[in-house]
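Just one protein chain is left out here, and the rest sit where they should.
Chain nomenclature is as follows: A, B and C, assigned in order of appearance, with residue numbering initiated at 1 for each chain independently.
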Amino acid sequence: MAALGIGLIGTGYMGKCHAMAWNAVLPVFGDVEAPRLLHLAETSDERARQRASELGFEKATGDWRTFLDDPLVDVVSITTPNQFHAEMAIAALEAGKHVWCEKPMATALADAERMQEAAARSGKVAVLGYNYIQNPVIRHIRRLLSEGAIGEVNHVRIEMDEDFMADPTTPFSTRSALASGYGALDDFGVHPLSLLFTLFGHVESVVTDMVKPSEERPLSGGGARKVENHDVASVLMRMESGTSVVLMVNRAAWGRKGRIALQVFGSTGSILYDQERMNEFEIYQANGPTENQGFRKVLAGPYHQPYDRFVPAPGHSLGFNDLKVIECRELIAAIGGKPANLIDFKDGLRIERSVHAMAQSFADRGWVRVEA
Amino acid sequence: MAALGIGLIGTGYMGKCHAMAWNAVLPVFGDVEAPRLLHLAETSDERARQRASELGFEKATGDWRTFLDDPLVDVVSITTPNQFHAEMAIAALEAGKHVWCEKPMATALADAERMQEAAARSGKVAVLGYNYIQNPVIRHIRRLLSEGAIGEVNHVRIEMDEDFMADPTTPFSTRSALASGYGALDDFGVHPLSLLFTLFGHVESVVTDMVKPSEERPLSGGGARKVENHDVASVLMRMESGTSVVLMVNRAAWGRKGRIALQVFGSTGSILYDQERMNEFEIYQANGPTENQGFRKVLAGPYHQPYDRFVPAPGHSLGFNDLKVIECRELIAAIGGKPANLIDFKDGLRIERSVHAMAQSFADRGWVRVEA
Amino acid sequence: MAALGIGLIGTGYMGKCHAMAWNAVLPVFGDVEAPRLLHLAETSDERARQRASELGFEKATGDWRTFLDDPLVDVVSITTPNQFHAEMAIAALEAGKHVWCEKPMATALADAERMQEAAARSGKVAVLGYNYIQNPVIRHIRRLLSEGAIGEVNHVRIEMDEDFMADPTTPFSTRSALASGYGALDDFGVHPLSLLFTLFGHVESVVTDMVKPSEERPLSGGGARKVENHDVASVLMRMESGTSVVLMVNRAAWGRKGRIALQVFGSTGSILYDQERMNEFEIYQANGPTENQGFRKVLAGPYHQPYDRFVPAPGHSLGFNDLKVIECRELIAAIGGKPANLIDFKDGLRIERSVHAMAQSFADRGWVRVEA
Partner (left out) sequence: MAALGIGLIGTGYMGKCHAMAWNAVLPVFGDVEAPRLLHLAETSDERARQRASELGFEKATGDWRTFLDDPLVDVVSITTPNQFHAEMAIAALEAGKHVWCEKPMATALADAERMQEAAARSGKVAVLGYNYIQNPVIRHIRRLLSEGAIGEVNHVRIEMDEDFMADPTTPFSTRSALASGYGALDDFGVHPLSLLFTLFGHVESVVTDMVKPSEERPLSGGGARKVENHDVASVLMRMESGTSVVLMVNRAAWGRKGRIALQVFGSTGSILYDQERMNEFEIYQANGPTENQGFRKVLAGPYHQPYDRFVPAPGHSLGFNDLKVIECRELIAAIGGKPANLIDFKDGLRIERSVHAMAQSFADRGWVRVEA
């Protein structure tokens, strides 16, 4: 496969994460051409130049539109704030580029729909950065479920909790403004939804409750401002498959730093997973002598591919950034016309619709169907 | 305090548990008169005699009504199947006895209401066997919450899971018949409700989803019968205090044996607890250097009273039966007119009403208010 | 079996623990006669009377020798400080009583040898209160080992840690005086040795290192006194079977409250156990697909007998005191001439000899053989 030319827009953490992935994908996997890190765009030429030097890009620009004309650019990584995703992704797709856009798709559902339409028109690969689904442990759980390792799944619980909004004395920021979204629901609710989609398909209906742990937050200049969205959301859900799910998200959960805790109950066993310990999972299988049954804690190892591309020995831990390298390898496969484990704009739109249905359910105080 | 005369009806596990508690309360606490284990009632004279010998009771009868006339009997322990609670409790109260009745109160809400009325009329102590609230760890958590150790509580999650109904090949039993109740919701949903009541007060409104992991179960004689109630229930709740709670119960949760997992999120910290490891809890307090903050696992010790009455050294574990001994000591206090940590028929009725509101919410597919 | 008459000497925590066990053994097991709690001896008549009332004994005395003449007394529970064990046990045995003596046997090896000789002469049951071996989980581990569940055992590690001596500002007490023994080694080193004996037999040779975390301790009246024994001991051991063991004890281990952590490595698997979570163990068995292998956490349940005598449901936790009830039931079996799971004075003496060999190894700075 020929070397890909890469353009990157945005160099916050996720931009750096994309850059690290593009750098690592060859030495880790060994079976791709070294990507060419061509263009990096930031909000000014100067900032772009500095970040290009730090992240190993050849050229820098303060205007991301400029490099859409460069025929050497094959893929555009979009890692800017969410409100810019739609404009950039649509422009890149219309310029004939593949798009690797960070989640969530957009702040408005209409924008996400336009992105999906642009992707469909373009025939290009257009995928979202839902890296948690790349964890070899998650891939293995999916395989176990499909092989019937715990029989038929009948109930699922998933929690995503962090504490960056937990301190009531943290000043009001855009995160608490309605313009930035519903709060925890779309801020990181989309992450567990990406896992649920990967493992169990799409959501059919929801009923939601939401909470504001802080009614208002201090303003830096004195005074306070009412908090406009919700840091806690709890949702009863039914999947299209009929499976019942409880989804709980809380970005004000003191002590939780990166928890995505999954409990899957089946007719012959159960599976547990927690992203804070992303290199292990637990499985209970109701077989063998009752007196010796228990949850088995399995450590990630080379038999959970592609862990083996990173480390040949089990129990030696992949890290969060490694997931992006796997995602990058999947993207290269998709661009090469191979099957790939990714969430494209079409499935991503379904995730966005689930989120909006949840918010509507809270407003209406009742069950809401998700548009298919 | 004078020695109490005890009558016991029912000698299944909970009957034995009461007998063990009445035997242990003196050597453990040392500050009560030795209770006199006078009468034991079972379904036949013969069975009663055998169990009286095994459990250390003086007299045995196949007719529980007979000993209500014995003036030496002060307290009646009722540990029979749930459908008999109302008749027995009301008769005992009307005979001027104190009543210690196992949970839940009754299978029909109307019966629970009659029990509460009889208790109110009698002026006697009438309490329910919600022993989980007696755990010194739970008592300590309550104290921590009341002292503001994690600030203002804004969100709670509680799960109760066991797996005795998990195997789809287990034959149909009365547990799966509508006559025995809604399923997981009242089978053991009342346990987490007792903890929620103890820690956070009464429930105000609920919305429920329920699942049947098995649509039907085999009959011993061949064929199968439709399952009539639900082994899984999930509830979004608001407490009268406004606190948002997610309650999840699952009696088909493979691998869970006695899980009652509690997560309490507050404005300055969080508390975690799991009944399967009933001698510890975790607390996160957002103070001290950020780089050293974490969940602190606290082992039960003599400073969590009345743990000290059982063992003087920390980390040496109380057991499930010890909780009943503490409950017994509380009951003796209540009979002596002292303040006691117990759930009486009045508060118990509120718990029953919550359960019924949950079931109604599932039927109506919407939020339901709990009758106060 | 006829009811046993009980005499109890000493009413500190272990005395109370014996009393609780004698009270509970009937209602728990149901298959014994109710023991008669006849005599309680303490250091004065008055103290004895108070404790007899609290613990449910019929008579009280300030002189333990008096009740050795009572023909109704069948068993004497000895729970006094260690230096009195020898005198009391020998007198009781010579008076024709069975003896249930708390561990360790004695402070001097010669005393332990005299106790063993008296027991041998008497033909009576003479056992030590090593209750940890009664845990249904430990019994189950022994069965698993004997059934070859992890193949041939080749290496064992065992740690016992508490923190009651961890604070350097705790004043000097007799615990730190040479007269009370070697320190951690005999203070609680005998507990892991009782487990090792139960699971793997006797010790053959040892090499020891010991540490004094505090060189001196403050005296209450001012000044300080040199610490005379060691709060930390580490021992490399070989069992008579050839198995290699590392024994580590630390009574100054901050944060450890009742830890007895066992790791057993075999040719086809491993087993883990920790007394701080005494209702569970972990087993790894190298079978099935590699990618699903892991340590299986098994919760104690009714299939781990005699857990079922306490609670019929798994995952509901026995407590520390319940172990003493099981020990009591074993003692009654032994008195009735039945096989019993107990450590008698003969095996107890071997444990004492191991401890003394360890101390000698530290003095000699080399390997020492344990006298058989």
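Side notes on the structure shown:
Everything below uses one rule, namely that a contact is a pair of C-beta atoms (placed from the backbone, for glycine too) under 8 Å apart; a residue touches a chain by one contact, two chains touch by 3 or more.
Note that the structure is predicted; figures quoted are calculated from it, not measured.
Touching the chain that is not shown, out of A:L185, A:M278 or A:V370: A:M278 (per the contact rule at the top). Per the touch definition above, the residue from B:G96, B:G148, B:P171 or B:G294 contacting the chain not shown is B:G294. The omitted chain makes contact with just one of the residues C:A252, C:M278 or C:L299: C:A252.
Contact with the undisplayed chain is limited, among C:Q116, C:S270 or C:S354, to C:S270. Although one chain is not displayed, its contacts with chain B can still be listed: residues 140, 144, 149, 280, 282-283, 290-299, 301, 303-304. Against the chain not shown here, chain A presents residues 13, 16, 19-20, 23-24, 26-28, 30-31, 34, 53-56, 162, 164, 256-259, 276-279, 299, 301, 310-322. Interface residues of chain C with the unshown chain, by the touch rule above, are 150-151, 154-155, 157, 159, 163, 166-168, 207-209, 211, 213-214, 232, 234, 236, 238, 244, 246, 248, 250, 252-256, 265-270, 284, 286, 293-295, 365-367.
Rule of thumb we're sticking to: only the chains that are shown with their structure count from here on.
With centres defined by CA atoms alone, the chain at the far end from chain A is C. Counting the residue numbers that touch the partner chain, chain A and chain B have more than half of them in common. The mean-CA centres of chain A and chain C are about 54 angstrom from one another, to the nearest whole unit.
Measuring from the averaged C-alpha position of chain B to that of chain C gives a distance of 34 Å. Per-chain Cα centroids separate chain A from chain B by 41 Å.
In chain B, 256 are the positions where the chain touches two or more neighbouring chains simultaneously.
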